[in-house]
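For chain A:
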Amino acid sequence: MILVISLLILLMLVAAIAAIFFKDLINAVIASCMVSLIASILFYFLQAPDVAMAEASIGAALVSAVFIIAIRRTKRYEE
Partner candidate 1 sequence: MSLEFLLAIAFGGSLFTYVLGKISSKLRESFAVLISLTLVVMIVCLYGKTIEKSFYFGFLGLPLILRTNMLSWLFAIAISVLGSLSVIFSLSYIKNRERADFYYLMLLLINAAMLGIVLSGDLLSFFIFWEIMSWSTFLLISYNRGAALAAGMKYIIMSTVGSMAMLIGVISIYTTYGTLNISEIAASSNLASSGYILSILILFFTAFGIKNAILPFHSWLPSAHAEAPSPFSSILSGILIKMGTYGFILFIYVIVGLNKFLNLGHGVLSFRYILCILGALTILIPTFIAVLQDDAKKLLAWSTIGQAGYIILGIAFGTSVSVAGGIFHFFNHAVFKGLLFLVVGAVEYRTNGIRDLNSLGGLIKKMPIAFIGALIGICGLIGLPLTNGFVSKWLIYKTLILEQSPFLAFAALFGTWGTILYSYKLIHNIFLGQLPEKYRDIQKSPFSMQLPIIVLSFAILLFGILPGIPLKVINAIGVSFGLESLSVTLWGIASETGALNTINLFVAILVGCIVVAFIFKAGQKAISVGQEDNYAAGAAIPKDKYHYTVDFYNPLYRMITPYLKDFIDAFYMKLAGWTQNLCSGVRRIYTGYVGHYVMYIVLFVALLIFIQVKWSLW
Partner candidate 2 sequence: MVSPVLLIVVPLGLAFAIPLFGFISKRIVKYIPIAAFAFNLAVALLLIPEVLKHPIVVRIGGFPPPFGINLVAGPVGVLFSVLIAVAGLLVAIYALTYIKEGSKEKYHMLYLLLLTGATGVVLTGDIFNLFVFFEILCISSYALVAYIGDRAGIESAIKYLIQGAVGSSFLLIGIGLLYGLFGTLNMADLAQHIESASPISVFVPMVLIITGLGIEAAIFPLNAWLPDAHSSAPSSISAILSGIAIEVGLYAVVRVIFTIFGVSSIFMFLVFLGILTLLIGEMCAFSQKNIKRMLAYSSIGQIGLIVFAMAMATSLAVTGGLFQLVSHTLGKSLLFLAVGYMIYRSGSMEISSLEGMGKRMPLTSLAFTIGAFSIVGLPPFVGFPSKFLIVQAALAKEAVLFTGLIGLVLLGTVIEGAYFFRVVQALYFKKGNGDSERNEAPVTGLIPMFIFVTLIIVIGIYPKLLTDVLNSAASEFLNRIDYIRSVIG
Partner candidate 3 sequence: MTFLHDYIYYIGAFGLIFIGLFIMLVKHNLIKVIIGLSILETGVNLFLIAVGYISKGTAPIFSNSAVESERMVDPVPQALVLTAIVIGVAVLALALSLAIRLYHHYGVLDLRKIKEQRW
């Protein structure tokens, strides 16, 4: 169990680090979306289902949608 969690956390950190390096902002947003998703899974493991729901719906879905809309209205690539 703990190994699975460690793996998830590793994945989460890798996704976060990946967000640093992506030049395409959409990719970076997806990476951060992934961070949120894994965080919401972790919340579930930490016995916080309410927060897990909120994080999944807000952090993963809504924020990413807002990011993508914003990127559509500005510039997609980081120079």
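Keep this in mind: a residue touches a chain if its C-beta (ideal position, glycine included) is under 8 Å from a C-beta of that chain, and two chains touch if they have at least 3 such contacts; residues count from 1.
Behind the choice of candidates: all candidates are chains of the complex that A comes from, given by their letters.
Just so we're clear, the structure is a prediction, and the values are computed from it rather than from any experiment.
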Touching partner of chain A in this complex, from 1, 2 or 3: number 3
Within the complex, which stretch of chain A touches candidate 3? 2-3, 5-6, 9, 12-13, 16-17, 19-20, 25, 28-29, 32, 35-36, 39, 42-43, 46-51, 54-55, 58-59, 62-63, 66-67, 69-71, 73-75, 78-79
